[in-house]
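Of the protein chains in this complex, one is absent; all others appear in place.
Per-chain residue numbering starts at 1, and chain names A, B, C and D are given in the order in which the chains are listed.
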Amino acid sequence: MTRARQLVLGPATVALLAVLPLVVRRDDVLNFLFLVLLSITLAQSWNIVAGYAGQVNLGHAAFFGLGALTTRTLWSAGTPVLAGMAAGAVVAALFALVIGAAAFRLRGAYFAIGTLALGEILRITVGNVLAEVSTLPATTIAGYRLANRYYLALGLAAVAVLAVAVLGSSRLGLGMQAIREDEDAAEASGVGALKLKLLALVLSTALAGLAGGLFAYYHISYYPAHPFSPHWTFDSLLITFIGGVGTVHGPVLGALFYVFLREYLAIRWVDFHLLIFGALFVAIVLLLPGGLVEAVARLRAFTRRA
Amino acid sequence: MLEVQAVEAAYGPFLALSGVTLTIHPGEIVALLGPNGAGKTTLIRCITGLLRPRAGLVRFEGEPLGDVPAHAIVERGLAVVPEGRRLFGAMTVEENLELGAFVPRARSRRAAGLERVYAIFPVLRGSRRQIASALSGGQQQMVAIGRALMANPRLLVLDEPSLGLAPLLVESIFEVLREINASGVSILLVEQNVQAALTLSRRAYILEAGRMAGEGSAAALLDDARVRRAYLGPLAP
Amino acid sequence: MRAVSDVSFAVAEGELVGVMGPNGSGKTTLFNLIAGALRPDAGAIRLRDRNLAGRAPHRVCAEGIARTFQLVRPFAGLSALDNVLVGRLYGRARGARHAAVGEAERLLALVGLEGKAHLLPAHLTLIDRKRLELARALATAPRLLLLDEFMAGLNPAETESAMALIRRIQGEGVTLLMVEHIVWALMDLSRRLIVLSAGEKIADGPPDAVAADPLVIEVYLGGTRGSARRA
Amino acid sequence: MNAFLQQLVLGLLIGGLYGLAAAGLSLVFGVLKVLNVAHGQLIMLGGYGAFWLFALWGLDPFASLALVVPGALVLGVILYGALFGWVVRAHEETRVKNSLLIGFGLALALDGAAVRLWTADERSITTGYAGAVFEFGGLAVPLVRLASLALAFALIGGLHLLLRRWRWGRAIRATAEDWEAALMTGIDVRRAYLLAFAIGTALAGAAGTLVSVGYSISPSIGLEWTLKALIVVVLAGLGSMLGTFVGGLVLGLAEALSATVFGGPYREVVGLVIFFVVLVARPQGLFAR
Partner (left out) sequence: MRALRIVTLAVLAGWPAWSAAQTIKVGAVVPLTGRYGGGGAQVRAGYEIGVEHVNAAGGVSVGGKTMELELTLLDDESDATKTVSRLETLAAQGVVAYLGGFGSDLHAAAASVAEKNKTPYLGVAFALHKIHTQGFHYLFSPFWKSPDIKQHTIDLLTSIPAAERPRAAAIFQEKTDWGREMAAAWTEAGKAAGYEVVVNGEYAPGAKDFSDLILKARSANADMVLGLPTPPDGMTIVKQMKELGLSPKMTLLIRAPDPPIWSKNLGKDGDYVVLAPGWHHAVKAPGVRELNLAHVKKVGRPADPIAGPAYACVQILAGAIGRAGSLDRDKIRDAIAATDMVTVIGPVKFRPDGTGIVNAVFLQWLNGKQELVWPRDSATAPLAYPAPPFAKR
């Protein structure tokens, strides 16, 4: 795809999605798209550190959760939600800086499992300390508009995609990709690996923190430990991998595909949806080992030839 | 014994071997010489089934090895001592040796094989319970050769057995190879140590940049300027 | 275990020095020490009087020492141009981005990769990958360039063109230290050779003197002592 | 003091189960370089196997190991042939990634299938001798859990011997270290992979049996056990089954210790903190060579 087409198509998609709530007045469609957009943001943020800097972070939910926790707390106390989200992003990124220095002593699978442990530590601690359900007051619920959440999600997803697109062609992104490909060779070319890995982690977790803030704004009633659940990490990972890791489009395609399939099957086959979803997932991985981005490229090459 | 005919091999898009032909007759020691990166190890990978040639044919005792999986080639009587020894470092010396006799043709003669290896390398008997990675380089090389011998091969392929060893050790290793050959095992020896290799072998091939650059009797090659130049350059004496 | 012990030498600005020695003699270890990939247990590595021993590789690179790898290690997921850009944007040069692209393209042309800027390394031949790695190293604007077996695996024609390339780079004022197995090429290129054996320096001098050194012939051409005498 | 010692004893007992749960995962990861995140689901299936043998025929759970383990072995062969055998053909990096994805899909499918087959109810086996206790110097040592520990140890010990003495056991170890060199010594590496995966699944089946006796099983326990096993695998480091077992014991002890010191709710947190610290200080794990 040419850059020019990208420049037209991206804003056009966003514009189309922006007018959608005015046309389609169904909360289920908005809610579905909200989940897709949230998944795009979360997967894209994971993509920065895993797809670009090559560090498979299995503790991603911790940053999503920290963002949600901070935002919800501040918002409940009367802070405007956007300010709360900003604070959530800062808290998530600061935590990333603190643990990153230790975690980046680990490489490869050890980094992955180490961060998984960190995520679990946070989840259990938050579950222990904050065991009370967090529910918005009835007056807030009365004024709850899903469209507001949808627009915020749309904006955030656009920011996330844009951030990854810009990063991908920037000096920093180039350095991160060099680390992903070969950390030693990157160092030999002057790339300070630790600094860039930390930067990628901070960027990634700040976005995850924002996504968490969005979740806190969206979800009326949940237990504070819920956004710390490893499921959020796994969802991000699966979406990114099945879409295409280290690409701008991968997480977008992956999120659409993953959320759609999951929701559709859950509605269509109440008793067998997990079984079908799992089996389909396995089949897709076996048939399209390169992810959806690659499959789309192959499909396009095929249709062009035909 | 072994025939390599017009073999062509590639890693991805770039060609590592082209039109390589080589023959080993029963009972021979043949040296394969050539500078680093000339494709010697690639050729060995083709012979041992780790890499499928893109074109050409490898025959062992008259049978083409085209579709034979690597592990089954050992069963046919072709064993290899890989470059860098590639021992199973966390296992004991004896476990390494016994793994050498993994294939059915060698299993029944495991005990005799062990005795033979210990007879050839008496030091190993003493260190047989030691973890292989704890051995010195020379002893590790002995284990690697011993492991290949345990397969009871009719053709032994050695990839740079002198690598990183002190000259005295190289000498004794080569002495052992001569003994092994005398017991009826053909040998294909890949070496950088030209002098030693040519002293040991009767014939030699010279591989350069993926092609056969020369072939001949060892005695002739020892005095061949081409060999010398390949290693020491035009200024070589 | 000691891979390299008590090796001392100096390289003058603009010089091209060859390092040779049999496999396992410590050449690559020496390079890793200079480039910061390994930390020396003792001794100093000075570039223009600044001690670089023990510094991280990317700092060493920023000081002006670049390297290539024995087995080529291009960034497989990045285009040729991006490979070179990494060097340009992070090395000693740290140019502005738009200027960097121009410089990267110039370097790609210099090493003979014009028209291949957008290919992935997997689609390049070995010699081209070596050229690419050289361009990436040059992009960091090195004062000293370490070439680790640059000619390994090349056919004679390719070797000739690689030699021409190295001469061109030397002509640009880069100081070169190269490990090489293809000795005739090394002897042809350099005015001075250092020979390592078992981690120690056993010879240092002009090529003809080194080639005639009996010690060098023994360890290098190898063989038993008896046959060395015969040679 | 007595209560403290009692805690440690119980921590040790559960640690043995952690070790057994991790052993299969460790073997598969070490040999195939494949991360099977559906390992917990395989444990779950093993638990159901034992449960049904008990519920339908009244078979003692420890005796039912004699059926569950071979059954799981067969299941492992099938899973390898159908799924993971395809993954091992890829390069190592893609291998881990694709195995993660396939494992995830498999886990979901098994979760869903288990609910359909056995309902979502929790199940547990209580034998006639459940709750029996050895008194030992004032410490209560529950018989069932002691037997579980002993069995776990016996299984791991057996596996250890198998990997040391059996021809194919050595082949598996050799493949784990250097599959190319293994191939060059005449080992059919694919077969070693298959065996390792099947044995790993059999170990999961055994672990599931013990879980169903000491604790309870339900279709949703998979993830929890996968995480626990994963942590033990990394804590212990790859390379030694006995090391993995000891790693499990260490984790069990650490949890018991922290429950005593920081209170029950922080049992797992402290275990994880210890894990992280060990990992950063010694990335290759406690017992890896």
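Keep this in mind: a contact is a pair of C-beta atoms (placed from the backbone, for glycine too) under 8 Å apart; a residue touches a chain by one contact, two chains touch by 3 or more.
Small disclaimer: the values here were computed from a predicted structure and weren't measured.
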Left-out chain, listing which of the shown chains it touches: A, D
Contact partner of the left-out chain, one of A:Ile124, A:Ala160, A:Ala186 or A:Val202: A:Ile124
Chain not shown: contacting residue from A:Ala89, A:Leu256 or A:Val285: A:Leu256
Touching the absent chain when the full complex is considered, from A:Leu214, A:Val245 or A:Leu274: A:Leu274
From A:Val14, A:Val29, A:Ala147 or A:Leu194, residue that would touch the chain that is not displayed: A:Val29
Positions on chain D contacted by the hidden chain, ascending: 3, 6-7, 10-11, 14, 55, 111-112, 115, 119-126, 130-131, 133, 140, 142, 144-145, 214-216, 218-221, 224, 255-256, 259-260, 263-268
Those residues of chain A which, in the complete complex, touch the missing chain: 1, 5, 9, 24, 26-32, 35, 124, 127-128, 131-133, 135-139, 141-142, 144, 146, 219-223, 226, 231, 249, 252-253, 256-257, 260, 263-264, 266-268, 270-271, 273-274, 292, 296, 299-300, 303
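Basically, only the chains that are shown with their structure count from here on.
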Path length in the contact graph (chain B to chain D, fewest steps): 1
Fewest hops from chain A to chain C - one hop per pair of touching chains: 1
Between chain B and chain C, centroid-to-centroid distance (C-alpha), Å: 30
Distance between the centres, which are taken as Cα means, of chain B and chain A, whole angstrom: 53
Sites on chain B at which at least two other chains make contact: none
Listing of all chain pairs that touch each other, if any do: A-C, A-D, B-C, B-D
Residues on chain C engaged by chain B in the complex (per definition of touch): 22-24, 122-126, 149, 152-156, 158-159, 181-188, 198, 207-208, 211-212, 217-225, 227-228, 231
Of chain A, residues touching chain C in the complex: 171, 174-175, 177-178, 180-182, 184-193, 246
Residue ranges of chain B touching chain C (in the complex, touch as defined): 12-14, 16, 35-39, 160, 162-164, 166-167, 170-171, 192-196, 199, 208-211, 228-237
